[in-house]
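Partial view: only certain chains, each at its native spot in the assembly.
To keep things simple, chains are lettered A and B as they appear, and every chain counts its residues starting from 1.
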Amino acid sequence: MKSHRKELWFEVPQRRAFINITSQVEQELRASGIKEGICLVNAMHISASVFVNDDEFGLHADMETWLERLAPEKPHGQYAHNRGEDNADAHLKRTIMGREAVVAVTGGKLDFGPWEQIFYGEFDGLRRKRVLVKIIGD
Amino acid sequence: MKSHRKELWFEVPQRRAFINITSQVEQELRASGIKEGICLVNAMHISASVFVNDDEFGLHADMETWLERLAPEKPHGQYAHNRGEDNADAHLKRTIMGREAVVAVTGGKLDFGPWEQIFYGEFDGLRRKRVLVKIIGD
């Protein structure tokens, strides 16, 4: 069994954003030489997410609005976590969006349906944060 | 390391449904000959879900009501994604329910607790869509 590991770094210049990282993950898959296996992609921070969805601008705007409705940022004081912090909502938003994606590797490629793309979901940006790519297989 | 891959196809005759696919996944596990490893089951479409829960009719009715409350389908015009589309809610519902299940394989069987069953969650049906089963191990 072979394995490959890479950290992808991001510094998002605002609090929240969705970034398509599919091509960066594909680059690591090529570097791994793995043809059959599993690719794990996860946020290494607990106020960020990795998820699979559509790369469509309207949908991303809908997600932002929707997450603000389900887990609003403000008022910061509504959360017990926000003593000296202001990012409780980021932990909750990431919970809805998910920490990780596990993607099949087949024939040396990410085994995706027609519209599947991998995103980094940042909910507490303005600082350097990491995503882990770990690929195992043969 | 061995690997096995299969696409399961569904054409749900209504917009939304939950379908128990456990026996189809078990059939692929037997076909794989894999005794120890990991079984990934994921929706290949971004408006559908694969998740593990109880096969209980009342619970499924509750989930339908609950998802409509958290991410209502209508009015379609409330979503920026719905220009020429009407399925923004399906993307959001699938986000709550999850894209994938990763299940341990032990002794050639899905290593499940007493009530765990795998479901395909369709949120934008009336067309042919796919689930991927990828099993790796020995």
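Everything below uses one rule, namely that a contact is a pair of C-beta atoms (placed from the backbone, for glycine too) under 8 Å apart; a residue touches a chain by one contact, two chains touch by 3 or more.
Keep in mind that what you see is a predicted model, and the values were worked out from it rather than measured.
The copy number for the entire complex in this file, given 2 shown chains of one sequence, is 3.
Heads up, the rule we're going with is that only the chains that are shown with their structure count from here on.
Its C-alpha atoms fitted onto chain B, chain A is found rotated by 120°, rounded in steps of 5. The geometric centre of chain A is 20 Å away from that of chain B, both derived from CA atoms. Those residues of chain B whose C-beta lies close enough to touch chain A in the complex are 1, 3, 5, 38, 40, 42-46, 70-71, 79-83, 88, 91-92, 95-96, 98-100, 102, 130, 132, 134, 136. Chain A meets chain B in the complex at residues 1, 36-38, 51-54, 56-59, 61-63, 66, 70, 96-98, 101-104, 106, 111-116, 136-138.
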